[in-house]
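Every protein chain except one is present and positioned as in the full complex.
Now for chain A:
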């Protein structure tokens, strides 16, 4: 089977609101141009394209098709899309490369969260449409139920949640609740954004990049959909994905965890079995910037960049999609000399 590496990563600035359209073209074009320039390639060097985004976030149908303008699809390209965080688009591209159907792939994700009057309400559309969504619970409330379950069970404290956010913990805890037991620092900000990653196989990766970030394991898994039917304070799907991706070796120089709420980072670190020596989210993580449908891909991009730049030899990236950490993906990235 071919070796596959991340060889390039670019992302748009994390901002509360962009001027652009919900099809992401304005955010994606500079990302693609940067990758072409960094790698010395053109569009025609890419064999396969795959994106992650959401029509509900855009408020219109087939918004991902308009985004293809940012690529320039003449001559025709091989393209696919997932209605999930683009980390799952990267998984699809990885499978495409593993199966020998392509040698390079460009994966991108985008989301204009600010377009929605309430992104938290739009995310209700991810819930069970029969018995849950008709009540319109919002995404922050769902996370609040999860956070409370852990506080009551003694799995974490409000101090530990604040420590994930970082800074002056006493000052953070003096702030009022946004959705008891969540305070502002526990909740990822509304962020517009886009991100793109180039994957390449074997010697093609070595041509394009001095220190490719080799993907040595990747798996994703899902928990039962009924929110009240599982222990929300644990993430067995993350544990299973991590076991498959890491094959039991959970020592990492750094880990990028996709936790849009502070307590979820605590759940994830335990579910993966991260060692206390591993630096978690040196990028700031989703609590510093959470571009919907690109934030998981950015975790992989950040974990890869640490290897490409020589800052790390072995890193872990995690992405989540759906409510209350329902679906989880874990990738392991390594340098050649490890």
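Note that contacts are C-beta pairs under 8 Å (C-beta built on N, C-alpha and C of every residue); 3 or more make two chains touch, one makes a residue touch a chain; residues count from 1.
The rule we apply is simple: contacts and distances are computed from a predicted model.
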Open item on the list: So one subunit is absent here. Using its UniProt record, which name fits best from "Acyl CoA--acetate/3-ketoacid CoA transferase subunit alpha", "DNA-binding protein", "Probable glycine dehydrogenase (decarboxylating) subunit 1" or "Amino acid ABC transporter permease"?
Closed with: "DNA-binding protein"
Task: Residue of A:129, A:284 or A:310 in touch with the missing chain, whole complex considered - done: A:129
TODO: Check each of A:121, A:157 or A:313 against the chain that is not shown and name the one that touches it.
DONE: A:121
TODO: Could I get the residues of chain A that touch the absent chain, sorted low to high?
DONE: 19-23, 25-26, 29-30, 32, 43, 56, 59-60, 66, 68-74, 112, 114-118, 120-122, 124-125, 129-138, 141-142, 144-149, 152, 177-182, 224, 226-230, 232
